[in-house]
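Missing here is one protein chain; the remaining ones are kept as they sit in the complex.
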Amino acid sequence: MADLAILGQHLLNGLLIGCAYALIAIGLTMIFGVMNIANFAHGEFYMIGGFATFYLVSLLKVNYFLALPLAVVIVVVLAIIIQQVIFKRLRDAPVMTTTLVTIGLSLLLEHLAHLLWGPQPQTIPNPFPTAPMSFAGIYTTPLYLFAMAITAALIVVGHVLIQRTRMGKAMRATFQNKEAAALVGIRIDSIYLYAFGFGAALAAAAGAVLGGFIPVEPTMGGVATLKAFVVVILGGMGSFVGAIVGGLLLGLAEGLGAGYMSSGWKDAIGFVAVILLLLFRPDGLFKRG
Amino acid sequence: MSALLEVKNVSVRFGGLMALKDIGLAVCAGEVLSVIGPNGAGKTTLFNVITGRVRPTTGEVLFRDRPIHLAPAFRIAQMGVVRTFQKTEVFGVLPLMEGVLAGALARGDTDPEARAREALETVGLAAKMHLRADQLSYGDQRLLEIAQALAANPTVLLLDEPASGMNHQESAQIVRLIGELRTRGFAIVLVEHNMHVVMSISDRVIVLNYGEKIAEGAPETVRADRNVIEAYLGVQPPDASSTTISGGADAVA
Partner (left out) sequence: MADIKPKPRHPLAPAATALVLLALFALPQFVRNEYLLHLCIVSAIFVIIALGLNLIVGYVGQLSLAHAAFFALGAYVSALLFIKFKWSMWIGLPAAALITGIIAFALGWVILRVRGHRFVIITVAFAEIMKLVATNWIDVTRGFMGLPGLTIPALYIPGLGAIDLSSKERFYYVALTAAILTFWLCAKLVGSSIGRAFVLVRENEVLAESLGISAFRYCMIAFVAGAAMAGAAGSLYGHYVGFVSPDLFNFSYVTIMLIMVILGGKGTLIGPVLGAVIFTFLPELLREASHYRMVLFAAILILATMFMPRGIIFPLVEHLAPLLPRAWRKKP
């Protein structure tokens, strides 16, 4: 039974990370599908979401539960500015151009963060009691459960927004066929704005919510971006379901990996999986959608 | 005369859609075979299958009696089956010569420039040799595409709507060029909507509709064929014996 408990523990540890990966990957998929941009700066939205929450709570003494959505709003505003100033001009630019710009953006944001907030990792102060709880030998904390609940809820909300709302449908239409979408009257510039903002919002939310136990620091964006790309490729580069399932699977796999292998190697799981996938199933695990 | 290029029982399925159903054709050296049909009939898919950009779901493509339908696209071109595209494809900002000699380069030709010059002369662009591809007029770019194909030293030429968007004078030039190429011994498969061109230059015509072959034969025979008229005009011909497609087909296509 103890072994089962240990297994369960590793799975639970991985589950939250998986939800975060899924959230970030959904946004990345949206930006990739609608704007045809591989957003290397995506992880920076995650990072800034975390920092914004931290400063709202610790400096401005904003209530924790208010700070979370506020931080997301701040990041969305930033995303809108970036979209209007930069990506609007790059509407039909080639892959190399847009990729280089997002790489530059990633660097810019990361080093700005260094300058503004310093390299020290910061944990976001939160009102939850720190005493661990346990069920059947598996330990967790109230904050952890809260974070899980929020990220899971956001995944569902994101899914509903994409599948059920008019805006979501418009975004998916643009995804499938940009020219046709423009022809039926969908305003492409608005769609781009929404897609970019939507993606940034989800990533920022993940950062805000996870910042309570994963300390926020300027370099964390890079890793998050990489993992999100891994998830997006595993999921097939166009599938939202793939992003969600892929994110959860990667999180769980890493949880198990960290538990049973040395933690240094766990990061390799995703990367190796991507290369293996390319060898055997070049079209990804899921179909476009 | 034995066929240089043969398509045998080729079907292509994309997801739930049958783009081509059991298509067969054969073309010999010094022959012009035209493939016509309404938009969406599968003509470009046919070219894609022959040139290796799309794998047939069933059936095979034979070149000089050897199956080529599973070979990679560039290999098929090197063997001597070369195409042009429906949407003009040139090498952008490169000087004309650099783009035209591409095919010769690919085959390891010792003097690709000479081959390029010959090709440009054949299509009548030799005087503009020093320009860039994107500085040419639309009509000249279409000719450039043919020059590019010729420099690759093909045996079979697949021309995808070479006369599209051209005025009367330019299409006449295309007809002359195709005739010249036929005399030189190329096997030519032509996809065209311009009926004047098709009627003046084709030895045989095949008609596709919804992925199926609905008629085959000499141009005049095909023009009078009931099924063909129906496919193009969407109506039964009023009088089976006397109706032919003339300018009407141009208007519809």
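A and B label the chains in the order they appear, each numbered from 1.
Quick note on the criterion: a residue touches a chain if its C-beta (ideal position, glycine included) is under 8 Å from a C-beta of that chain, and two chains touch if they have at least 3 such contacts.
Quick caveat: nothing in here was measured; it's all calculated off a predicted structure.
J.: Which candidate, A:A5, A:I103, A:I138 or A:M167, sits in contact with the chain we can't see?
T.: A:I103
J.: Among the options B:A3, B:A102 or B:A172, which residue touches the chain absent from this view?
T.: Reading the full complex, the residue touching the unseen chain is B:A102.
J.: In the whole complex, what residues of subunit B lie against the chain that is missing from view?
T.: 51, 53, 72-75, 77-78, 82-83, 85, 89-95, 98-99, 101-103, 105-108, 112, 130-132, 135, 148-149, 151-152
J.: For review purposes, identify every residue of subunit A that touches the missing chain, sorted by number.
T.: Residue positions of subunit A that touch the missing chain: 32, 38, 86, 89-90, 95-97, 99-101, 103-105, 107-108, 111-112, 114-115, 222, 226, 229-230, 233, 237, 262, 264-265, 267-268, 270-272, 274-275, 278-279, 282.
Simple rule for what comes next: only the chains that are shown with their structure count from here on.
J.: From the C-alpha centre of subunit A to that of subunit B, how far is it in Å?
T.: From the centre of subunit A to the centre of subunit B is 49 Å.
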